[in-house]
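Missing here is one protein chain; the remaining ones are kept as they sit in the complex.
Think of it as A, B and C in the order they're written, each chain with its own count starting at 1.
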């Protein structure tokens, strides 16, 4: 399952490059400068998918055995991750258009992120609640202690989506910040003795 | 072989995102709402490829050695799986057009699924009938007991394709339901002691 | 090296699906029937890349260690393999246009195949001539015994490219037949005891 998931993450993060191409009028230099929302959307989505991959990896590292429900939950999560280039392209194209289309693009981005947050929560809750049968060594407290971090991230994506109604650009910056947030608010590592994590120290 | 196949499944499932882009007239919000057949086609094909990957994995998990005929049968199966984004795009674009083009799109989708069903049947029959030389521990009864499930799925895809002549939308929903059907009508797992499957319990 | 190469083959074979889309005038059904060169080009290139992957795998299975020259030769080979979707798209688009453009498309396809044949020959010759330092157990006779098969394939691709000047369609069919030829004219397997190959029996 991990090889397949890694492949999906790798392809999804790489196809983001198709969102980069000069648009608008004028010389090529003017077009390249004018296309800054593409670069912003590329960076935000690249960091987001990359950090999602890390956290996905951390979740699966707890698991020694895989069952069908876990595969299905993983598939539903990947369905959201694979979709990310879609709202990324919307934001890249419409962020500069004042008004309703920029808002629609940023709201769509937020809705995809909210769906993915539920996907991650579902996968993690399943792993923790089925720890013994999955060969995981997680105590039930692991779930409770990770709930605030997950819930906080989900609420922040909802707030970001609401802010998109007022300022689409601010919302996109919030989405990028949330990617970085998940870098630090990470799950318990599977074997903290074997892999000391300097970020914790 | 498994790494290559996993990579092909991972890329095929990820390129489905290219089928998502706003079409039609009006504001971006109107376009996004108008593009619902794209989301339906995305979800149906994503689930279908994902569950095909799981069943492909289950088949290969029985095999300890690989020979040339198996590689060729696997390649023919992948030729069908890789093609899925093609009828997916047809359905996404034409499902809303009343009449012949929606029918042609949904029939094409069904024909690809029928071809893939034959590919899976061929791969599975080869594995079961050559179990000793492939290092598989499958008894010959495994084939007989899995025939009803496979045949049922194939007949259902044929029925779905015929229904596409009357109602393309109903056919697409049937294709989605068949993806879920194959989730439950699964093959004998290779090592049921080592990997207890809660879906069976 | 093998994981990277497998990934490249997997992506190159999967992007062939982008060559499938209805073209021409008339109803969707007419367009789908009219697009038969796309399906032909898809099948020929899919089989070609798939069997190239198998033979690539067989070559690398001989090698226990990897050095820089081998990596570079492998990279040059992959540069040809990755290019295959390009002449595939040319053939798919121009095969029905009578005259010079169909010829140009089929000749380009043949030239890419000739380049890849040299790439395979280079990789194989390097492996055989450096067998001891690569940890391969190949006797020097392995090279001599495989030369006729390789040379035959190369000459056949040159002949196919020349035939493209007269009949592009015949050339494309020859390219497909050559893919199948390489399926049977295969290299010595690395461990014939461990993996009995029924195709030889």
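Following the convention adopted for this analysis, contacts are C-beta pairs under 8 Å (C-beta built on N, C-alpha and C of every residue); 3 or more make two chains touch, one makes a residue touch a chain.
Note that the coordinates shown come from a computational prediction; the quantities given were computed from them, not determined experimentally.
Only one residue from C:20, C:90, C:113 or C:131 touches the chain missing from this view: C:90. Screening C:65, C:98 or C:144 against the full complex identifies C:65 as the residue touching the chain left out.
From the options C:48, C:108, C:146 or C:161, the residue with contact to the unseen chain in the full assembly is C:108. Interface residues of chain C facing the missing partner chain: 3-4, 7-8, 10-12, 15, 65-69, 71-72, 75, 78-79, 82-86, 89-90, 94, 100-101, 104-105, 108, 130, 133.
Where chain A meets the chain that is not shown, the touching residues are 2-3, 6-7, 9-11, 13-18, 20-22, 27-29, 32, 42-43, 46-47, 50-51, 53-54, 57, 183, 186, 194-199.
We adopt the following convention: only the chains that are shown with their structure count from here on.
The rotation relating chain B to chain C, fitted on Cα atoms, amounts to 90°, rounded to the nearest 5.
Centre to centre, using the average C-alpha position, chain A and chain C are separated by 38 Å. Contact of a single residue of chain B with at least two other chains is seen at positions 3, 7, 10-11, 15.
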